[in-house]
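Structure below; questions to follow.
One chain of protein is taken out of this complex; the other chains stay put.
Up next, chain A:
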Amino acid sequence: MHTYKQEWFGNIRGDILAGLVVALALIPEAIAFSIIAGVDPMVGLYASFSIAVVISFVGGRPGMISAATGAMALLMITLVADYGLEYLLATTILTGILQVIFGLCNLARFMKFIPRSVMVGFVNALAILIFTSQLEHFVDEAWIMYVLVGITLAIIYLLPLITKVIPSTLIAIIVVTAMAIYMNTGVRTVGDMGELSQTLPSFLLPNIPLNFETLMIIFPYALALTIVGLLESLLTASIVDDATDTESDKNKESRGQGIANIVTGFFGGMAGCAMIGQSVINVKSGGYGRLSTFVAGVFLMFLIIVLGDIVVQIPMAALAGVMIMVAISTFDWGSIRHMPKIPVTDTIVMVITVGTVLITHNLAYGVLTGVVLSAIFFAAKISKVDIYSATSSDEKTRVYFVYGQLFFASVTDFVTHFEFKEDLEEVVIDLTHSHLWDDSAVGALDKVKLKFEQNGTKVNYKGLNRESADLFDKIGGIGSGH
């Protein structure tokens, strides 16, 4: 229990201050992500409150910030458009259930099968989608929209040169909102995008028919949300691990994300996950305990209840500016810088992951495509087999030296390297620098032997390592009986 107490109260001052900073930075994002998903701003705000508070108790990575996120919001667009909010709430609950199952089955370790180039593609695609989702706010807008967005971005990027005490995004929003109100510009505001109720969320069951048809509608969405949510959460957890030089329990985090989403769905919020940007802000502001996440959630709700009347007057221009900043900071610019140094196949995987997401608008498809493509590239790379051969001085024996992995993808190539028609007494196949991986490998060796024997040449194997020899003994010789 000591560590639990330490995780909560080991850093009270730093955690509270960082929590306040994060809450201020979360409000515009929660509203903007709600608008991306096509729901009222309250859905994202309730979600951010509920997810942050619940995860502070049940999460596996203290100091990480989870709330409504862009990655998740982007997956919900068509669901909300076609079926409405109630189905989204049910999907959120189902997502939570799936994530708890993932956590209980210790599936976090399968994360290692997702190559880094796919993760980079995921992050970059997310950044691009957040950016393009803002473009619709510019359609049919007057010049004032561009001016306000420009002012927002200028404040966000230039203010930190003077002070970093208050988040510059908050100052930008306050200034631009004040300008919009006093100049009476008539630009669209948050209030035009939906209701903002100044009440605490309450427990409700989603109002949907509980039948198989409903399940068939929400399950694909829930599965995509589950994968994307865990992916971003576990990636963020690793980043926070690194930034704080501590370790975290990834399976507990998976379960925690699930519990947070279940609770959130029942309290009228949209599914969310961990946020890279906010977590980095939290750590940089001195927060690394559970208290920081808790304070962020509670203070966010407090601000909405107290300041709801002002929040509805925030112009969309200010939010669009903040989202453009979020997109820029989400993008992994290092991936462009390092491009000349990394293997070209990694870059292809990254670009195709991004491309798939941009075409399908679904991060889950991008990840899937990226993983499959990486697997193909890997198999192609490792299936290269080199064979050198030399004859003995009397030219009656030829030794083939095999370099490379023998498995289903490499055997076709492997067999073509042998000259079966050569007039020899004996052939030795030296497998010291090779490894047999599967049935196909053993089959290929049998085939080679058979072909040589048809020509009256004896075949001997040499240098099989133990694992390969075991495999060979187990399944070898089956084909040679024919």
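FYI, a residue touches a chain if its C-beta (ideal position, glycine included) is under 8 Å from a C-beta of that chain, and two chains touch if they have at least 3 such contacts; residues count from 1.
Keep this in mind: contacts and distances are computed from a predicted model.
Here one chain is missing from view; checked against "Assimilatory nitrate reductase electron transfer subunit", "Glycolate oxidase", "Universal stress protein" or "Carbohydrate ABC transporter permease", UniProt names that protein "Universal stress protein".
Between the chain not shown and the residues A:E29, A:D332, A:D430 or A:D446, the one that touches is A:D332. Within the whole complex, the absent chain has one touching residue among A:I65, A:I93 or A:I276, and that is A:I276. Contact with the chain that does not appear here is found for just one residue of A:I128, A:A154 or A:A243, A:A243.
Listed here are the chain A residues that touch the chain not shown: 112, 116, 119-120, 123, 161, 235, 238-245, 247, 276, 280, 283-284, 332-335, 338.
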